[in-house]
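One protein chain is absent from this view; the other protein chains keep their places.
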Amino acid sequence: MVVVMSPGAPPEHLAAVVARIEQAGAKAFVSRGLDRTIVGVIGEGSRVAELTLAGMPGVATVLRVSEPYKLVNRQACTERSVVWVGSAGREVPVGPGTFTLIAGPCAVESAAQTLGAARLAAGAGATLLRGGAYKPRTFPGVFQGLGKDALRILADVRDATGLYVVTEVIDPADVELVASYADMLQVGAANMQNYALLDSVGRQGKPVLLKRGLQASVDEWLMAAEYVAQRGNCEIVLCERGIRTFETATSATLDLASIPLVQRLSHLPVIVDPTHAAGRRDLIVPLARAAIAAGADGLLIDVHPDPENALVDGPQALAGAELRELASAVRQLPPVLGRRPA
Amino acid sequence: MVVVMSPGAPPEHLAAVVARIEQAGAKAFVSRGLDRTIVGVIGEGSRVAELTLAGMPGVATVLRVSEPYKLVNRQACTERSVVWVGSAGREVPVGPGTFTLIAGPCAVESAAQTLGAARLAAGAGATLLRGGAYKPRTFPGVFQGLGKDALRILADVRDATGLYVVTEVIDPADVELVASYADMLQVGAANMQNYALLDSVGRQGKPVLLKRGLQASVDEWLMAAEYVAQRGNCEIVLCERGIRTFETATSATLDLASIPLVQRLSHLPVIVDPTHAAGRRDLIVPLARAAIAAGADGLLIDVHPDPENALVDGPQALAGAELRELASAVRQLPPVLGRRPA
Amino acid sequence: MVVVMSPGAPPEHLAAVVARIEQAGAKAFVSRGLDRTIVGVIGEGSRVAELTLAGMPGVATVLRVSEPYKLVNRQACTERSVVWVGSAGREVPVGPGTFTLIAGPCAVESAAQTLGAARLAAGAGATLLRGGAYKPRTFPGVFQGLGKDALRILADVRDATGLYVVTEVIDPADVELVASYADMLQVGAANMQNYALLDSVGRQGKPVLLKRGLQASVDEWLMAAEYVAQRGNCEIVLCERGIRTFETATSATLDLASIPLVQRLSHLPVIVDPTHAAGRRDLIVPLARAAIAAGADGLLIDVHPDPENALVDGPQALAGAELRELASAVRQLPPVLGRRPA
Partner (left out) sequence: MVVVMSPGAPPEHLAAVVARIEQAGAKAFVSRGLDRTIVGVIGEGSRVAELTLAGMPGVATVLRVSEPYKLVNRQACTERSVVWVGSAGREVPVGPGTFTLIAGPCAVESAAQTLGAARLAAGAGATLLRGGAYKPRTFPGVFQGLGKDALRILADVRDATGLYVVTEVIDPADVELVASYADMLQVGAANMQNYALLDSVGRQGKPVLLKRGLQASVDEWLMAAEYVAQRGNCEIVLCERGIRTFETATSATLDLASIPLVQRLSHLPVIVDPTHAAGRRDLIVPLARAAIAAGADGLLIDVHPDPENALVDGPQALAGAELRELASAVRQLPPVLGRRPA
């Protein structure tokens, strides 16, 4: 950490800053310049000191020089991690060296629709099935998800197809229930800083799929993962799904630089959801190809047996020709980049 | 709602669109152009139809022409609403004609600190006391809020000062507890689309202070309010606290155009939190003045008796000279704009 | 400047960094930490060194600790500056202590329309007249501005009304011509980093109105002003007109925190253009009030005698009731904030 003093800050302000640093158990190195004095802060206590130095008189700025996350930091574990999903002995890996396709319907609408989507997903190379049970929306009288019934359908479809189940949890009170049916719990973008939910998924044993918030920097996303890891659950897969920018031609702007960046900063696997970033079917396959080429460890894709009649997000679900194109990209590109199917 | 067909869409695609609109109970008006055909959709069923038309073959875009929120829409209630906070007979209004200052410490640290902050707040013209009980943060070993003890302190300070209590709730499971102590429940920016929490605060009886999410458009913010109102609670005060942009000189960019905009679109009161938008003490008073002049119904401000030793967000708490400047702005400006103190 | 070395950078990388700093004539102060070493750089040569240190092996980041602009820096001149516009002996000030209204039509369409708009402007308290001569737009067959004829009309209207003329220049080749008619040259937001144009307006003698680019940070805006000042022209008024964000309800998001911020960082006057930020008439007056309250040194406003028939940007020009409201705000608010009309 570096403390930059204001131009003309009097010696007593500098002395107070140094005193507080030392009080927190860290060491202070002072460099006096022509118009600015800077103080290097080194040591364990620096994190605590950081929280209170910024407001002291004479302090212009406090600059962080190391990452605030530790458990999910790449330095904690120089090898990139693999997260294993599913039953012992038959787990599906998500991580370096492999490529994992997670696909399924945005929302579980019925047993038949979910089974149909799962078969399409499996046919395209998926080993994990996604499907939403909780779909809170504002329009009165509109489909809001099947809740517990959806969880049962997903479990049945897993039995029928062998695809493990990834599903979103929204209420901390539902975490135990969802974890009793699903193989991986998804935290959605809108909940990336919902600490009650992060706490709850961090205290159960199933792997977590943590989507990046629409407004979250890469650092904040890793801090959310750190929060989950601190509660005891390090089985976290990150999912880039686009950030909000001024461009309205797509639902969100997919930030593919975050893939190599996260892989340098953290040991956690990271996948990409091009479906919700694009928000329109015709851009999904090119973005999926780009995600694979950027080095993603997997993809999360909406598929639906009958997108025209989907109750949620039909315009962005793949089927037919586009799904065949996706399947071909998933077969063809990862091997060129040194990955085998998971 | 208007459906724009793709150039060259064949007649059967148009026919299918018209059929679906009529099936949903709405009427379709077709205008055939040189290279585009557009379909006006009129009627009750249009909202339901909107959700599925976008993905149909031959449809280029679906354009919404009326706002999707109804209960909080200004058209539902041409007069702007007043939300009353506190005990019967002695309520504090938030709304048109008055100006309400809500002030207090970012976090409740102790009874003495909270009482000190409350007295500063009251001295500056506040009639409502803010103070945080839950402060989840990632650094291990760092202060996370006093929880239930903070709620008790806030209630005691209310008894001692007469200031009603506004405090944030984070976990839906805590809503009942928090509502038993507080006079108004705050939903933070990070939770603006936390539907489990919105559901929970919508089903209890205390007024709600709903902060705008860092990534939320004005429409999405009003949709979050609509979600709360649909659960039975229409006592909602909106709070602009800045949106995330590329500018890093401030924590967030305060969007003051949202104040007159929300007042045209909705009947709900809207206040401004300049503290968390600025993220630095020296910009707060100018932004507070600007918020009053833009027509805000109130302000939410961090004050602390000893900002240098604050455990959370000290660098942005007001005290001393800046607090006196704020008090003077709150006394002087609202009357010029036709408002009296609340 | 502070150089942060990567964790584990070998001693020879550190030695090379120190050598390069000293070679540039600056001094290096090394603080060795547990996992990071940081190097404080002090001295005249640090600016030159900054440009090449970032790419050296072992360097993780280079952090700037002082502002890169010097001539326009508040430290260069502790009093805030006044820019004077117009003929000797009868200049209009823009700066601290006064409040200046600049108003007029977006585009000069005819002598009669410009004179009409100028009279409305003067009636509302304006002492400077804005009016566009060059309006490049993409639609073929659409009005593109009257060019030199507009400049002549503006000069005639100045003679008739006593209002000095502010007009935008777009092509460096036109700067001399425009400066021969106008009293102040405007550089538009889209040209804030058009260095050929900045060079040209910096080498002539009339004051410059420099709009903030839609994508420009406050630092970059001040750097553009510095570029003009380096060419010899320090008579610069900055103009905040909104930045581009994800919010589409307005044309741009007016960043009013930039007003107090610029006034702390620079000695240059700063005004606000709420017209082009709002992009819709009904939000302009509230934003104008907010700008005054935030401490702006003036306003730039579109007025038109017949907005419905305006050739450019009619929907955002003020007339009638809204213009009267603006005039009343401009009369009433600045005195409350310690300013007199300019």
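List of remarks:
By letter and in written order, the chains are A, B and C; residue numbering begins at 1 in each of them.
One rule holds for everything that comes next: a contact is a pair of C-beta atoms (placed from the backbone, for glycine too) under 8 Å apart; a residue touches a chain by one contact, two chains touch by 3 or more.
What you see is a predicted model; the values in this text were computed from it and never measured.
The omitted chain makes contact with just one of the residues A:97, A:123, A:232 or A:286: A:286.
Residue A:219 is the one among A:22, A:219, A:308 or A:322 that touches the chain not shown.
Considering C:36, C:130, C:244 or C:276, the position touching the chain not shown turns out to be C:244 (whole complex). The missing chain, though absent from the display, is touched by one residue of B:36, B:280 or B:324; that residue is B:36. Mapped onto chain A, the footprint of the missing chain covers residues 215, 217-219, 243, 245-250, 253-261, 264, 277-278, 282-283, 286-287, 289-295, 332-333, 336-337. Interface residues of chain B with the unshown chain, by the touch rule above, are 2, 4, 7, 29, 31-36, 38, 40, 42-43, 60-61, 63, 65-66, 75, 244-246, 248.
Those residues of chain C that touch the chain absent from the view are 47-48, 51-52, 54-57, 68-69, 136, 138-142, 170-173, 190-191, 193-197, 199, 213-215, 223, 226-227, 230, 244, 281, 307-312, 314-317.
Operating definition for what follows: only the chains that are shown with their structure count from here on.
Rotation angle relating chain B to chain C: 180°, from a CA superposition, given to the nearest 5.
Over half of the residue numbers at the chain A-chain B interface are used by both copies of the sequence.
Once CA atoms are averaged chain by chain and compared with the all-protein CA average, the nearest chain turns out to be B. Centre-to-centre spacing of chain A and chain C amounts to 39 Å, using the average Cα coordinate of each chain.
Between the Cα centres of chain B and chain C there is a gap of 31 Å.
Annotation: 26 Å between the Cα-based centres of chain A and chain B. The multi-chain contact residues of chain C, meaning those touching 2 or more other chains, are 245-246, 248.
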